[in-house]
Every structure is written in C-alpha cells, then in structure tokens.
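Handing you this structure, nothing more for now.
A protein chain is absent from this complex, but the other protein chains hold their places.
Order of writing sets the labels: A and B. Residues in every chain begin at 1.
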Amino acid sequence: MEFTLGQLAQLLEGKVEGDETQKVSRLDKIQEGKPGGISFLSNEKYEPFIYQTEATAVIVSEGFRASKELKTNIIRVKDAYLGFTALLEAYAQFTKSALVGVEEPAYMDSSSTIGENEYRGAFSYIGKNCQIGQNVKIHPHAYIANNVKIGDNSIIHSGAKIHAETQIGTNCEIHSGAVIGADGFGFAPQADGTYKSIPQIGNVIIEDNVSIGANTTVDCATMGSTIIKKGAKIDNQVQIAHNVIIGENTVIAAQSGISGSTEIGKNCVIAGKAGIVGHIKIADNTTIGANTGISKSIKKSGETLFGYMGMDLKQFLKSYSIFKNLEDLEKRLKELEKKP
Amino acid sequence: MEFTLGQLAQLLEGKVEGDETQKVSRLDKIQEGKPGGISFLSNEKYEPFIYQTEATAVIVSEGFRASKELKTNIIRVKDAYLGFTALLEAYAQFTKSALVGVEEPAYMDSSSTIGENEYRGAFSYIGKNCQIGQNVKIHPHAYIANNVKIGDNSIIHSGAKIHAETQIGTNCEIHSGAVIGADGFGFAPQADGTYKSIPQIGNVIIEDNVSIGANTTVDCATMGSTIIKKGAKIDNQVQIAHNVIIGENTVIAAQSGISGSTEIGKNCVIAGKAGIVGHIKIADNTTIGANTGISKSIKKSGETLFGYMGMDLKQFLKSYSIFKNLEDLEKRLKELEKKP
Partner (left out) sequence: MEFTLGQLAQLLEGKVEGDETQKVSRLDKIQEGKPGGISFLSNEKYEPFIYQTEATAVIVSEGFRASKELKTNIIRVKDAYLGFTALLEAYAQFTKSALVGVEEPAYMDSSSTIGENEYRGAFSYIGKNCQIGQNVKIHPHAYIANNVKIGDNSIIHSGAKIHAETQIGTNCEIHSGAVIGADGFGFAPQADGTYKSIPQIGNVIIEDNVSIGANTTVDCATMGSTIIKKGAKIDNQVQIAHNVIIGENTVIAAQSGISGSTEIGKNCVIAGKAGIVGHIKIADNTTIGANTGISKSIKKSGETLFGYMGMDLKQFLKSYSIFKNLEDLEKRLKELEKKP
C-alpha cells in the first residue's frame, strides 16, 4: 500500500514541509533510508543522517531545527518517536487484518466453527469440535487438533501445532513451529530397567494477550492444565513442561526451560537460556539472569538471581571476579604457608 | 466417550457406593473435580478434598473409611492408585486405537505400503518405497521421506519429519516437530577460510519402544547410522548429532545436546540442558545433572556428575558452597597477610 505524505501528515496530526504529493510505501531506518521510504528522527545522535538520507520523508518533532540544507521532505509532529510508533502500529494492524479468506486446500472438520474475518491458509488443519473466534488468522500448515478453543483476534502462524483440548484466549500470537500441548515427559521406571509411559490426559490453557515464540514447546499437563497466564510473553525455543504455571505479564527469553509442575509468579523477567527445576515456586517480580540455573523456590518478591546455581547477582559478580584469578589467590596462600 | 459408574466398577473389579447409573466422561484431579469427571484418592494428604469435590465419582481403596458425609459417589477397588492408572491407560489406549482412516488430501507414493488399522491425517506425506507396519498413526503434516521403515503401533505426530532411509521400530512415538535424519553438521575447512559441505549419507535407526520429544533433532550419520536403542526416552528440544549412539533405556531430559560420534551407555539419566562433547563414551548407569557439561569419557558405571565441567556431585556442591562466599575467603586471606 502507498500513501502520500499529505495523507500521513493528516493521520499523524502533523504538517508536511516539502512535497506533500510524494508517495511512500515502506518504513526505513534513517541511516538506511531509500526512495519510497519514510523514517523518523528522535535521538539527536542520529541528526547527521537526516542530511544524507535518501528516504522520501522523515518524521521530526516540533522542536527540530535543521542546521544544514535538507534534501528529504519532512513531516513535523508533536513527538517524532510516538508518531513513528503510531505509524508502525497502523501498518502492522493493517497488514494483519487485511488477511482474509480461505486458500484451498484447507481442512476443517464440519463439527468445528470459526467466526467472521477468518483467514485459513492452504494446508491448514482444524480437527473436530473446535470453537474459533472472530478475526482469527490460521496460517498455512498450522495444525489445530480436536476440541481446541481459540479466542478472537488470535494468530496461529505457519506450522504451529495446537494439540487436542488446548484453550487459547483472545489477542494471542502463536509463532511458527511452536508445539502446544504435546505429551508431558512422564515415564515410570519398572523393575527391569525399562520405563512405562504415563498417559498425559491434561491440557494447556493460554490466557489472553499471550505470545509464544517460534519452535517453543509447551507440554500438556499430566492431569489438569499447564497454564500461561494473561499477558505473558514467551520467546523462541523455550521449553515449558507439564503442569507448569507462568504468571501474568511474565517475560521469558529464548532457550530457557521450566521443568514440570513449577509455578512462576507474575511480572517476572527470565533471561535467555535460564533453567528452572521442577516442583518449585518463583515469587512475583523475580529477575533471573541469562544462563542461570534455579534449583530452589524463590520466596521473596523482587530478587535478582544469577549464576550456575542462581545466587544474588552482586554476590555472584564478586565471587566470579575472584574466581577469574583463583590462581593468584592460591599463590598468595602458598606464600603464607612458606612463612615459618 | 461416556461410561456409567457401573461399567467402570466392572472394568476395575470394584463396587459402586452411590448411583451406579451416573455417567462420567473425564478424568479429573480430586481437588479440581467437576460434574462428569472421575477422580481417585490414594494419598491421605488429599482426603479433605473428597468431602468437597464436585467430581461425579471418586475411586478409593478397600481400606478407606469416610470421616464425614460424602457428596460424591465412590468406586471402591483394591488399590485406588493402581485402579486409576488402569483407567488412564485404558483411556489412552482407546483414544489412540480409535484413530483409523485416511483424511484427504493425504499423499502416499504408490511404491509404499502401510498395514492394517492405519491412520493418515490430512496433508501427511509418505515418499517412495516406505514399509509401514500395522496400527501405525501418521498425523496431519507428518513428513516421511523415501525408503523409511516404521514398525507396528508406532505414532508419528503432527509435523514430525522423518528423512530418507530412517528405520523406526515398533511402539515408538515421535512427537510434533521432531526432525529425524536431517544432515549432520559436517563441513571441511578450506584454505581460503570457506567451508565445504561433507555429504551425509548415513541414516538414523530408532529401535523399539523409543519416545522422541517435540522439536527434538536427531541427525543422520555421516556414514553408517545414528542409533537410539530400545526403550530410550528423549524429551523435547534435545539435539542428537550425527553418529551418536544412545543406549537402551537411557532417559534424556529437555534441551540437552549430544555432539557427534559420542556413545551413551544404557540406563543413563541425563537431566535438562546437559551438554556432552563429541567422540567420547559415557558408561552405563551414569547420572548427569541439569546444565552439566561433560568433556571427557566417563568410564566407571554408576557415577553422578554435575557442574560446568561435569565433576562428582558432592565435590561440586562443596566447591560451590565455598564459591558463593569467595569474598569471605579472600578477606580471611588478607587478614593473614597483614599479620607480621
């Protein structure tokens, strides 16, 4: 889609300085701007680029005064950053909602229902007795098994797999290759050294406004539900085991893993590659550093943990700085031992 | 499916106390029981819930004596836990075997064969010259390339990819998004700094009763075979490189990685996020802790290893407890250095 600068200025409640009939169809970084693109200048550090950019237009804030001649058009708004963000969101919203219709062949069992403004991509699969809301976008190769519920405005990306009995709220986004509701890892050791599979009959509940990253796995509960509460944001390649509960607005970065039956509080931030053992509770507002291992419950709200076995961040950094020179420390000890 | 309490009592060789014509269609946790569900009471700790549960029925053991009035029906059996487990298995077995037929469009090359009681989901793909046994369930979007063998009663879940020449035994379960037999990571460095791809012409052999988790990757061998021996259970997002051998009944938890040509013994337990370098051997019955790195062969059977570079668990815990207070240790050293 293409817009004239005049149209955009109207949308952003700003005014054009330059040729308002020119058209843009793309959002560019100011340092990489090309004809047909529109950029923004908010941080002063980037000001030099506005005199060089090839972008057709740049959004600037009210107070901006050019110190050299400008080759680009400008749209002057109250706050350039907010203006650009508004544009970004309008763009994303437009792209998303424009996707409507059914591409054939798509498979949907006749016992399932889907609301208005649906998109179902080619090779998407919807099993029996599913209830799917309005404005839901089911991309190509998405798999939705039996008895699944999906709320309004949710997006299931290409190749995401939603297993039977899963419930997904409104405004959720399940990214490509994510697997929701596969069997939990439950095996009972037998006397002869073999393992017997424990049937996993629970499900997964994903509340509203949740995002699940690409190739992330969320296992179904052994019984009951694995629950991702509203507003939680989960990155790519995260593993969430059976019967885990993730609190509201908790953020988990890529490649972290949460073992079975652990309960994470709300508003926690868990950095990449963290590992959390099973059957513990993590208090609200906990921050867990990258690559950190947590083996015990965290009872106090607001702590920041770090390191191989999850300790207080400051203490970890002190210990680690000594660890880096342990050889020196040992030498000093040797010196003392030599003393008579 | 729905059963009357009378039918279930017969199946479990127990007897109903209450209304045996009532129907249940779901297995519930006792603390979350709802009408239409059946629960069990085995652990005394949960006894209070039997007086509150809304479940239609609860399975109890022979010796159970209610200390208050019961609102739920009960089915009294010899051992409530075993009874419930039997029910679970019957349920899982029923669900599994009930899945029969071919959903269109499904693709199978005419040179391939599949046995009785097949299920092939819509958009499943079976290439050339495959030999697939009886009671095999191929879910939607599963990909089975050329010359693949799959034994009786195995399940290939949605979106699992089985590359050419792979052999899978009987009673195996390959979960969603798992990739079996993709090329091993083999590149020969050239004089100019580039890398040349080394053709990977081996395959993967998965023996009987193996489970492979969601989004796990098992690479094919450079030559010969990557082998997962019978009874091994592999969790989600595990990486198993080319030419690795995993021993019988070895269990590997989520997000662990085994590098090329390493051989893991039988009856090992490898916790989550462990990393094992290539070209080593791990003895039978080895236990490897979460997040542990193993860089050398383990020759003695039955050891338990832990820590960044895989050391004896007890020794690691002692060292780590001192590491946590390294600052104190350094202070004590300083004090001594001050002495004349």
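Note that contacts are C-beta pairs under 8 Å (C-beta built on N, C-alpha and C of every residue); 3 or more make two chains touch, one makes a residue touch a chain.
Every value quoted in this text rests on a predicted model; they were computed, and no experiment measured them.
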Partner chains on view for the chain not depicted: A, B
Options B:K161, B:K229 or B:K266, residue touching the unrepresented chain: B:K161
Residue in contact with the excluded chain [from A:E13, A:E32 or A:E62]: A:E32
Residues from subunit B at the interface with the omitted partner, ascending: 105, 107, 123, 125, 141, 143, 145, 159, 161, 163, 177, 179, 182-183, 185, 187, 193-195, 197-199, 201, 215, 217, 219, 223-224, 237, 239, 241, 255, 257, 259, 273, 275, 277, 293, 295, 308-309, 311, 315, 318-319, 322-323, 329, 332-333, 336
Positions on subunit A where the hidden chain makes contact: 27-29, 32, 85, 88-89, 91-92, 103, 105, 121-123, 139-141, 157-159, 173, 175-177, 209, 211, 213-215, 231, 233, 235-237, 248-249, 251, 253-255, 266-267, 272-273, 290-291, 307-308, 320, 323-327, 329-330, 333, 336-337
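One rule holds in what follows: only the chains that are shown with their structure count from here on.
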Mean-CA-position distance for subunit B and subunit A (Å): 26
